[in-house]
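Quick one: the structure is below, questions incoming.
All protein chains but one are shown at their positions in the complex.
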Amino acid sequence: MLHILYIIAITAEAMTAALSAGRRDMDWVGVCIIAWITALGGGTIRNVLFGHYPMAWVEHPDYLLITAGAALFAALIASVMSRLRKLFLYLDALGLVVFTIIGCQIAQEIHLPLIIVVFSGMITGCAGGVMRDVLCNDIPLLLRKEIYATASIATGIIYVAIAHWYGPTNIAIFAAAAIGLAIRLLSIRYGWHMPKFVYRDEHGEGH
Amino acid sequence: MLHILYIIAITAEAMTAALSAGRRDMDWVGVCIIAWITALGGGTIRNVLFGHYPMAWVEHPDYLLITAGAALFAALIASVMSRLRKLFLYLDALGLVVFTIIGCQIAQEIHLPLIIVVFSGMITGCAGGVMRDVLCNDIPLLLRKEIYATASIATGIIYVAIAHWYGPTNIAIFAAAAIGLAIRLLSIRYGWHMPKFVYRDEHGEGH
Partner (left out) sequence: MLHILYIIAITAEAMTAALSAGRRDMDWVGVCIIAWITALGGGTIRNVLFGHYPMAWVEHPDYLLITAGAALFAALIASVMSRLRKLFLYLDALGLVVFTIIGCQIAQEIHLPLIIVVFSGMITGCAGGVMRDVLCNDIPLLLRKEIYATASIATGIIYVAIAHWYGPTNIAIFAAAAIGLAIRLLSIRYGWHMPKFVYRDEHGEGH
């Protein structure tokens, strides 16, 4: 079940990533690479940080093909995709939650401390989007205002709290996913933003 | 033989990287770091992704000295280098092909699937240049139009096809290198570009 949602999520992430690449006039290689980094980059960074080999996409190379195919397909039907914008926002929210929970589970499996389990979920959910924005030469949006990493952290904390202290994993997954999705979707619906920390120093940029 | 070409390639990549650093007004440390990342970064990223330790430059620290020395030398003779621009474009193309084949070979040695072997070649050939452009605050050029990653992927596919299904490795190396070089050099000569995927959404930047 989580596996099926994972495949849906990486497909959707790859398709929206293709549009980001298109905004920067990339060619087909650029579209594929941005799609790979967005869809598979979070889990890759997590595995690198924990020395957890092999990567999912090394064991399942078809993930590379699925995401590349989805991204190129999205580039072909870009005008249709912009009309399905809401659908992809929902699928992106689903992806965030699914990636986060998978990230938590992998950290649990290798017996990392609870704080690191939540951290692992956040890295898995968010690092792909951060790398996409860095490669597209933007300041990562999720560092600036969206309730994105916040939703990921909330999902991770709920998952850990239930899985660790209460009951079976399935309930933890379901509850964490439901609340995480709710936070993310409500924040999109009502335009919730985190307060920004705006700082300008009088002394110039300094170091 | 491939080893000698590798040394030539990292030297040439370091020298052209120095000019990129100079375009951004970097100091000698910046020049060295950009040179290291460009010349040795692709193989480093590949090894990190596959958990393949130690790095080549940890076993052969002289690679760090060679590339740093070449970069500083290039900074000294920058005006001469701009007249040798064509030579360095050719050496860069050689580097792309050599890095790609070495990347394929290392993935073969650790028995990765064929798709990943080609992918490993592309990462080894291209990731250094992508990181150079990110550090110089550019959108990576090779994601945008050049027949660069495409030439790397073609080289990898030809290498894998021959080495896996036909004959001895030497023929695979020679054929892949020749065709890869031809694609890259012809694309420079005739100004071939991949079609861009240009996308502007009416709804603003969205996610």
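Letters A and B mark the chains in the order given here, with residues in each chain numbered from 1 onward.
The rule is simple: contacts are C-beta pairs under 8 Å (C-beta built on N, C-alpha and C of every residue); 3 or more make two chains touch, one makes a residue touch a chain.
Every value quoted in this text rests on a predicted model; they were computed, and no experiment measured them.
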Which residue, B:2, B:58, B:87 or B:198, contacts the hidden chain when the whole complex is considered?
-> B:58
Given the contact definition stated above, which residue among B:9, B:34, B:70 or B:143 touches the chain not shown here?
-> B:34
Which of these, B:48, B:161 or B:179, touches the one chain of the complex that we don't see?
-> B:48
Footprint of the hidden chain on subunit B, which residues?
-> 16, 18-19, 21-31, 33-34, 44, 48, 51, 53-55, 57-58, 61, 64-65, 75, 78, 82, 85, 89, 92, 134-137, 141, 146, 148
Go through subunit A and note every residue touching the omitted chain.
-> 48-51, 112-113, 115-116, 119, 130, 134, 137-140, 142-145, 148-150, 153, 193-203, 205-207
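Going forward, only the chains that are shown with their structure count from here on.
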Compute the rotation angle for the C-alpha superposition of subunit A onto subunit B, expressed as a multiple of 5 degrees.
-> 120
